[in-house]
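Only one structure is covered here, and it is reproduced in the block below.
As you look at this complex, bear in mind that one protein chain is not there, while each of the others sits in place.
Our next item is chain A:
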Amino acid sequence: MKRFTALFTALDQTTKTNAKVDALAAYFAEAPEPDRLWTIALLSGRRPKRTITTTHLREWAAERAGIPLWLFEESYPIVGDLAETIALVLPDPGSTSDRSLTHWIGMLRDLSKLDEAARKQGILDAWDQLTARERLVFNKLLTGGFRMGVSQKLMTRALSRATGIDESDLAHRLMGDWSPETTSFDALIRAPDPETDLSKPYPFYLAYQLDGGPEALDDPANWAAERKWDGIRGQLVLRGGQHFLWSRGEELMTDRFPEFARLIDFVPPGTVLDGEVLAWTDDAPLPFNALQKRIGRKTVPKKLLTEAPVILYAYDLLEHEGRDIRALPFAERRARLDALTADLPPEAPLRASPLLSFASWDDLAAIRSQSREHQAEGLMLKRKDAPYRDGRRKGDWWKWKVDPLTIDAVMIYAQQGHGRRANLFTDFTFAVWNGDDLVPFTKAYSGLTDEEFGRITAWVRRNTLERYGPVRQVKPEHVFEIAFEGIQASPRHKSGVALRFPRMARWRHDKPTAEANTLTDLQEMLTAYG
């Protein structure tokens, strides 16, 4: 644990990418193989099974710290991280230990077989032999969510340096459904056998946002364009008579969308598709909130299957006839995708997302301005001669989103943030006018700079009218431009509307509160875009 904690600390103590890669590469070169594999797993979001409930952890930590549970609970949102809160409140340890990361993970796994009293003893004993930093790491193993300020991309780069294996190959080997308990460093990294994991997806290629227009790109003839759909990005893997649907976060979603089982009858094995999972009827996508009902459901009731059936709107073909074709140019992959989907019967839940035809960037801008009418978020631009890359890379794919909707609103409530923003007021409620009343209609947490958050925090402290627990009612004095991606009717909200992705686009120092928008303005937007 000391070596892993030292790595964690080294990564935490620098903001410089090179220093992080150096620390990781050194760790990968010298740590014992089981620890190495666990580190790769943790840094790619694969955490050990949770054996202790967080409720128990909170109770035991408060008890060990000699503070009432409510005080622990009040402290937690301010720290913003349960593992860290526990590490901070516990008294100094009574002894030390030098056991490995793998040992502690095994110990946690074994706890699941014991009764509650024994589990509690196990955790208290562990806390009592780990230093404050080691405890933070240990608690993170308990609570999951291992964020060490290192992206999977950086981790892969470091591993590439330590092993000499090409970075893209490694990225692919690290994908999919594996755990250090079911594989070894050799089997996963050094000598992988493609037959062992039929479900293994390819790394997703992610686009950057195109700021400004596409004029900065070269000849439009070199580019293909599609609409950017507002669904869930998914990779559908069809191999060996089975199908697997992966989310961008490498989560298997197969069971949530049983519709895709039918595809085995229509698409040959050895096919991997990249596309958007969309709720779909009458040959058009439904608004995102139809799909939302299906997210988070592990099993789907029949009613929902008929109300919000899904399809994959495919935009890329990554594996064809059992061969990885990611190195082929987009135009070629796309032609094969079109051929593959051309003759599918309507009941097959698969379509190719149409390519848009345009001769100039002006043409395309006109098409983009129709996005909302098509339930789309904007456009995707893809270079026709580009391979399918991995991770987020600039140059070959761009997303060109529509401009957000905006409304000027008055800030009326403020609440402190947590974690990274613990001592700042960052969570605000905004209102629009309804006659002389201010009607709250949305919250927003992001969009301001740290410096602006600092200034608004100082202002909130001096202009609090009332406190309701952690929420402060403030003088209605500041107007903010709220940007959002969509608007829907919502009977649960006082204002009757719910916004999608609201954030603070600008602090309108120039606007008096009387000039903020009204509830009528919001209702008009609902009629136009809801």
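Simple rule for what comes next: contacts are C-beta pairs under 8 Å (C-beta built on N, C-alpha and C of every residue); 3 or more make two chains touch, one makes a residue touch a chain; residues count from 1.
Just so we're on the same page, contacts and distances are computed from a predicted model.
The protein name that UniProt records for the chain not on display, among "Metallo-beta-lactamase superfamily protein", "Peptide ABC transporter permease", "Cysteine desulfurase activator SufB" or "cytochrome-c oxidase", is "Metallo-beta-lactamase superfamily protein".
Within the complete assembly, A:A65 is the residue of A:A6, A:A26 or A:A65 that touches the hidden chain. Set against the missing chain, the residues A:E74, A:E116 or A:E251 yield one that touches it, A:E74.
Residue-level contact of chain A with the missing chain is found at 12-16, 65, 67-68, 70-72, 74-75, 78-81, 84-85, 88-89, 136, 149, 418-423, 450, 454, 458, 461-462, 464, 467, 469-470.
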